[in-house]
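The complex appears here without one of its protein chains, the remainder shown in place.
Showing subunit A:
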Amino acid sequence: MGERAITVEGLVKTFGSTRALDGLDLRAERGEVHGFLGPNGAGKSTTLRALLGLIRVDAGVASIFGMDPWRDAVPLHRRIAYVPGDVALWPNLSGGETVDLLLRMRGADPRISRRAELVERFRLDPTKRGRAYSKGNRQKVALVAAFAAPVELLALDEPTTGLDPLMEQVFNECVAEKVAEGATILLSSHILSEVERLADRVTIIRDGRAVETGSLEELRHLRRTRVRAQLPGPVPDLATVPGVHNLAVEGDTLTCTVEPDAMLTVLQALTAAGVRSLSSTPPTLEELFLDVYRTSPDGVRR
């Protein structure tokens, strides 16, 4: 083991005048599910394609298991399975043929893999021709070929966008099984709930640059907590406390969002006022996400 699964430092990729990646940093440890979050066009797919050696980067370093994705593409790809965001199949090959082909090209033997079981679990009809599959079923073909392969890293680009909730459940189970086997999973997504459920650590990307990275707890710690308190007597004036936002008082109920550093002051003030009931909600990933995106690149809140 030893080497980290994915190390990316200062990755830059330009397409003409567009800077798709602008000094991206990304680290994923072995055995973790790493959520790679960002809206459409933030550079998620470009990053994955660079990590697979499909495109050449203009600057920066990328390594997978300590190897160079561009130079060592072939030996690396025996250890990686990739599911693109928009799966394209060969119109004339059946789904079963495509799964087996992809497995064999990854160096695995479909007959001794978990292929049959996965086809069953994903309820995939393997006899249909590629052109006849819906988007969700095309994704299932690629997912079966990825999960059935004995690989150490799975790079999944928005893998559940075409799946129904039942299949999403199967997907979650498969991810858990892979992690139990010791595999690393890089899960690119713009679906926050999915990442929140599956990921150990998260990198949030915006305009080709990582703006936040860390475990969900760490990220939450950096962000504001929503506080709601019912008070019997006069409501203390929190408006002057630095780090308190969105303050609202309605009758005897006070709501606000509080930065971590201001929490102690707020709690002391509320206790002094004789708080009757208190609830504090950690920020959801949704709020983290929106928070990051409300911030302009130079760090000034809009």
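Some notes on this structure:
One rule holds in what follows: contacts are C-beta pairs under 8 Å (C-beta built on N, C-alpha and C of every residue); 3 or more make two chains touch, one makes a residue touch a chain; residues count from 1.
Heads up, the rule we're going with is that contacts and distances are computed from a predicted model.
Missing chain, UniProt name from the options "Putative glycosyl transferase", "ABC transporter permease", "Molybdopterin synthase sulfur carrier subunit" or "Cytochrome c-type biogenesis protein CcmE": "ABC transporter permease". Remark: the omitted chain is touched by one listed residue; of A:Arg4, A:Arg27, A:Arg78 or A:Arg197 this is A:Arg78.
Touch with the chain that is not drawn comes from one residue among A:Val12, A:Met67 or A:Leu101, which is A:Leu101. Although one chain is not drawn, the whole complex shows that of A:Asp86, A:Glu173 or A:Asp237 it is A:Asp86 that touches it.
Interface residues of subunit A facing the missing partner chain: 49, 52-56, 73-75, 77-78, 80, 82, 84, 86-102, 104-107, 110, 126-129, 131-132, 142, 155.
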